[in-house]
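Here the complex is missing one protein chain, while the rest keep their positions.
Coming up: subunit A.
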């Protein structure tokens, strides 16, 4: 009996401890949300708040830094023009540190003060806050460029960039149109990246319809080494394909490209790459091996528009003359501009949290009017961003635009 009581006592104590720990953890995140909420309240004094959640540190900082710059730049441009209905816009930014839980806490706090939040811009954190959207009624302009997640949490999920899969297919289709002699292809991918795997599935389904036969899918996942890149290139060359489609990120693509060019693929037109490879790293690593190869992106770094050129100059001024090669720059700029346009058109101050105002904002974004973006017009339909895809061919290491591929 005594033993039973003692054992039972320990069990009860353990349960209590776990319960207290959970409560403390939950409380901790609630307290983070409350603190952020208070911070927003302080900063919305005589200003229209634009809340932006973004990973400036951690794993996704490589996209976060440019996104923050773009958001700040956009806000500065709005204020130069007098703000929204005469009220200046204030950017309230929080570093989510690539942490999903932290992003969710900040979003919770923000949703108590504003009708819409921009970000997070990384897919995992965006997926993490999605379940909170319906309860809070808050619109989230974030990384929702996949049909599945938009459908599940519609109408609150607004993609800040256009669909990557559609872009990949559109680019390959255009590449095929430009090079009709290419019939047999090999695809390079990384199975550790779900987005790339989804693109491969799409290719396997759609490419035969445009006259392309997939001979092999080369998976580069695992430990990276020069021998690994050689093996991947050799695996592709062994298939005697006419063309090579790369879904790889910059460093991987650069190394594979060098191997292909070294081993007989003398004409660059036989190779096309994904927007995920576009970066300064690619240009530095691959250099003239890029010549003649194809690539696509969600924006055109050489877009001639005045606003874009102005942005480029501002970017170069603060980035040692480097070009803004990250697509989050125009995307976040457009997102901030669109939010301000929404507040202006709806006559909101950006601090409305009543259900009616939140619903209005949500409705505006879900099926938006045509918006004049920094690189052309775009709109949202059912949360999906419909904007042009940009297709390029390299001349040396310069990306020359071929044509824009309209969104479908």
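Please note the rule applied: a contact is a pair of C-beta atoms (placed from the backbone, for glycine too) under 8 Å apart; a residue touches a chain by one contact, two chains touch by 3 or more; residues count from 1.
The rule we apply is simple: contacts and distances are computed from a predicted model.
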Absent chain [UniProt protein name; select from "LuxR family two component transcriptional regulator", "ABC-2 type transport system permease protein", "histidine kinase" or "Acyl carrier protein"]: "histidine kinase"
Of A:151, A:238 or A:316, the residue in touch with the unshown chain: A:238
Listed residues A:198, A:230, A:251 or A:307, member touching the removed chain: A:230
Option touching the unshown chain, where A:205, A:262 or A:310 are the choices: A:262
Residues of subunit A in contact with the chain not shown: 226-227, 230-231, 234-238, 240, 262-265
